[in-house]
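With one protein chain removed, the remaining protein chains of the complex are shown where they sit.
Chains here go by letter, A, B and C, matching the order in which they are written, and residues are numbered from 1 within each.
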Amino acid sequence: MRVIEIRDQFGLENLHLTERPTPEASDLQPGEVLLQMRAASLNYRDLLMVRGQYNPRQPLPLIPCSDGVGEVIAVRDAAEGVQRVKVGHRVATLFAQRWLGGEPSPERSRSTLGGPLDGTLAERMILPAEGVVPVPEHLSDEEAATLPCAALTAWSALVTHGQIKAGDTVLLQGTGGVSIFALQFAHLLGARVILTSSSDEKLHRARELGAWGTINYKTTEHWGKEARQLTGGRGVDHVVEVGGAGTLEQSLAAVRMGGSISVIGVLSGTRSPVDVIPILMNQVRLQGILVGHRDAFEAMNRAIAVGQLQPIVDRVFPLEETRAALEHMAAGRHFGKVCVRL
Amino acid sequence: MRVIEIRDQFGLENLHLTERPTPEASDLQPGEVLLQMRAASLNYRDLLMVRGQYNPRQPLPLIPCSDGVGEVIAVRDAAEGVQRVKVGHRVATLFAQRWLGGEPSPERSRSTLGGPLDGTLAERMILPAEGVVPVPEHLSDEEAATLPCAALTAWSALVTHGQIKAGDTVLLQGTGGVSIFALQFAHLLGARVILTSSSDEKLHRARELGAWGTINYKTTEHWGKEARQLTGGRGVDHVVEVGGAGTLEQSLAAVRMGGSISVIGVLSGTRSPVDVIPILMNQVRLQGILVGHRDAFEAMNRAIAVGQLQPIVDRVFPLEETRAALEHMAAGRHFGKVCVRL
Amino acid sequence: MRVIEIRDQFGLENLHLTERPTPEASDLQPGEVLLQMRAASLNYRDLLMVRGQYNPRQPLPLIPCSDGVGEVIAVRDAAEGVQRVKVGHRVATLFAQRWLGGEPSPERSRSTLGGPLDGTLAERMILPAEGVVPVPEHLSDEEAATLPCAALTAWSALVTHGQIKAGDTVLLQGTGGVSIFALQFAHLLGARVILTSSSDEKLHRARELGAWGTINYKTTEHWGKEARQLTGGRGVDHVVEVGGAGTLEQSLAAVRMGGSISVIGVLSGTRSPVDVIPILMNQVRLQGILVGHRDAFEAMNRAIAVGQLQPIVDRVFPLEETRAALEHMAAGRHFGKVCVRL
Partner (left out) sequence: MRVIEIRDQFGLENLHLTERPTPEASDLQPGEVLLQMRAASLNYRDLLMVRGQYNPRQPLPLIPCSDGVGEVIAVRDAAEGVQRVKVGHRVATLFAQRWLGGEPSPERSRSTLGGPLDGTLAERMILPAEGVVPVPEHLSDEEAATLPCAALTAWSALVTHGQIKAGDTVLLQGTGGVSIFALQFAHLLGARVILTSSSDEKLHRARELGAWGTINYKTTEHWGKEARQLTGGRGVDHVVEVGGAGTLEQSLAAVRMGGSISVIGVLSGTRSPVDVIPILMNQVRLQGILVGHRDAFEAMNRAIAVGQLQPIVDRVFPLEETRAALEHMAAGRHFGKVCVRL
């Protein structure tokens, strides 16, 4: 089968389209399924992984990318005979293969796809039946492939941890995959969204997707204060913080007393001075979010099905153009998700 | 000023339109506000109260009815000088005047309007500033008057306690005030509603308001099982139980493992055999709900404003026809809320 | 190896001590462990199962009993190579083999030991590594064998769902395994316990274990009201309801406004008239509890280790006297847990 591999050393230039032995039904251990992969989607983590910035000690070669969707073409029952998925089901991969529900733990967080385990840029995969999730029927393969990380991160931030409710105001940063899913979920939940971007065109598209307020952070330096003013001075109920230390101070300026901030990314740098006083005086909660568990994935899928939510696919590349796909994402010109067709 | 009073003894026939001294700004204690009332709305509790079935020891005369909306026409500041509401604000009454937030307690539950304290069927009221809540601007006076009990009960059931989320399925019973608000809120939150009624016409209207599934419980005796089947066998995530013991067994048949039931009413009788086994085996949660606190009222108002939710007013009666209004509600022919214009 | 089997038909008289092929390391599938069993403990469920009252459609023969402790004598790694437990570890069995954390589901609840799956009254067992939990070192084998159902049920009731805190008052019924664990956990958590029994001698022993208040329900018919009075009229914060419908009305009389009741058993009958009004008016929460998940088991073990809690073992029977052990429990003369030595 064809796969994409990082070989020898890290770097986009070391991505290779190559052949590996095709896994067959006879290779399955009890409790495993064989998937014919159809599509994958890219996350910023995949870019960092390929560049060697995510985990420099990751052994190579590695098939990168954690998110994908495929069709179950063979199943081998576990001893207890429980059958989670059947041949013919279309399923997505679970980022942390062993985190099915409950609290995170190192044991549950360890077995993630796209590093340390091989990822989804392969024509076939063998995975535990516990590690895949049926996807909503109304989605195309590419749309379904966007769910495992970006959508689930947004869901974990807003629902599992944020517990936002109708009438809340949510502040989102930029138009990457997580922020656009957060926009769509917040909308579905009856909440009001304020979104920032450096591009008026992207802000315009965000409004079309239901954003209530928009702020161009290039022209409005103190966008945290501006977001607060848009709420009549009360402050936003929730922030999905994708920038990291670099934008945290603006988020703290925007959030209401007793509000919360999901810390999900570090795009703008990992280490910078933070003033602890507003956290304390405004009794703010910060919650680090790293994707989420299978229970949440399944709940999210029900929400997507009930709301007939349509993920935003920015562009689809063929497998052999994976490098171009990653470069497109690195350039930050995308709006929503970048996908690879298998 | 004109008021409606239950005088001498309980019973609809003892409701009188009468005069009481008009409260003036000079009558205010520190921290109180004077309201010019505009509309009230009726709840089943008001009917029970007038009939002497809610609390037979309630002293008379009593101005019945807990829900109303009025304009603030005078304010006297409390010692600390905090000004919650200003002259000109349009506000609703808080059912439990002292339950501002946090857990319920006998102390907080005692001072409810429409018994033991005088209620809203009066042209003017003096209330603590803490006991009123500004209402969303887009609502008419009658619409705003429906919020204090019916809407807040539905909100407390679905949001404060039920914590339902997008993609959940909610089972609602009938088309009274609470159920219709629950339908609208569930819809706003991205959830899917199954609603029961004995009237196909009412089921039709419910579908127009967004109900996804409907069951006529006259023609479908085992409507709990039917609701479960509509969910593909999984069961509904949440039930708002308005019938009491009489319908609880059906609700238990409908709810999924780990699901929850809000117990908010006893229309069909207070005491009947209940089988505890399904509660245990399916790990179901039952939560008694009695209206809610001011924090929840304010959150609900934000949701109503953001979602531009329009409460369903069945019919509006003038003050002098209060008895007819109560009889209209008693007959169960309404869909949504019955109001009184002041 | 020797095992206890229910053969041919249900009934205590059909329990047989018999031989089955001894499982060996070479029988392990990937991800499984081989246990040399040392002790088991009995639950009321085991009695009902043997009698055919729990699930009359359970196929026979069956090795009964869900709770046991054994030593890991062989491990076969799963494909991903994660090693949860090692040879030499002393582990307890997980009641629901697939419920590792998160919400309950039919899928997770299905694979329970002692029916439908074979149980712990066997000298050896093969289980998934995911389905066993290392036990605190300071416990004897019999003490450790009491944890999987009784202790975890009490923990789920008080901690996972009840979230009781220091200063709360907890009402417990009787001196069976769950109630005594609940007494010990409540004590550990800084809560105050009121316990009921029909035996003054057992009440005396409960006081020695830290019960603050005791009520003989034979001599005090309205023990719910009595429990309330012991709290100065406020009511207890939490009840662990083991009796089912038969005692629920007393529990509702005892619990404070906003308090909660864990429904964990049905000793006194499954179906009886319940008055819904107090649930509603006092905003009480009822939560059905069915044992619990592995995350909770591990948290409980940390609490047992930190608090050096000593489970109360009423009596230990040899394997060949399993029937006598079950009869001893059926007679209700025990205080704490009845165990079987393997």
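One rule holds for everything that comes next: contacts are C-beta pairs under 8 Å (C-beta built on N, C-alpha and C of every residue); 3 or more make two chains touch, one makes a residue touch a chain.
These numbers were taken from a predicted model, which means no experiment stands behind them.
Within the full complex, the residue among C:134, C:246 or C:307 touching the omitted chain is C:307.
When the missing chain is restored to the complex, the residue among B:8, B:24 or B:103 that touches it is B:103. One chain of the complex is left out; on chain B, the residues touching it are 29-32, 79-80, 82, 84, 97-98, 100-103, 107, 110-111, 117, 128, 293, 295.
Listed for chain A, the residues touching the missing chain in the whole complex are 103-106, 109, 244-245, 248, 257-258, 263-266, 270-290.
By the touch criterion stated above, the residues of chain C touching the omitted chain are 159, 163, 165-168, 185, 188-192, 212, 299-307.
Just so we're on the same page, only the chains that are shown with their structure count from here on.
If each chain is reduced to the centroid of its CA atoms, chain A and chain C end up 40 Å from each other. Counting partners per residue, chain C has 103 as the residues that reach two or more other chains.
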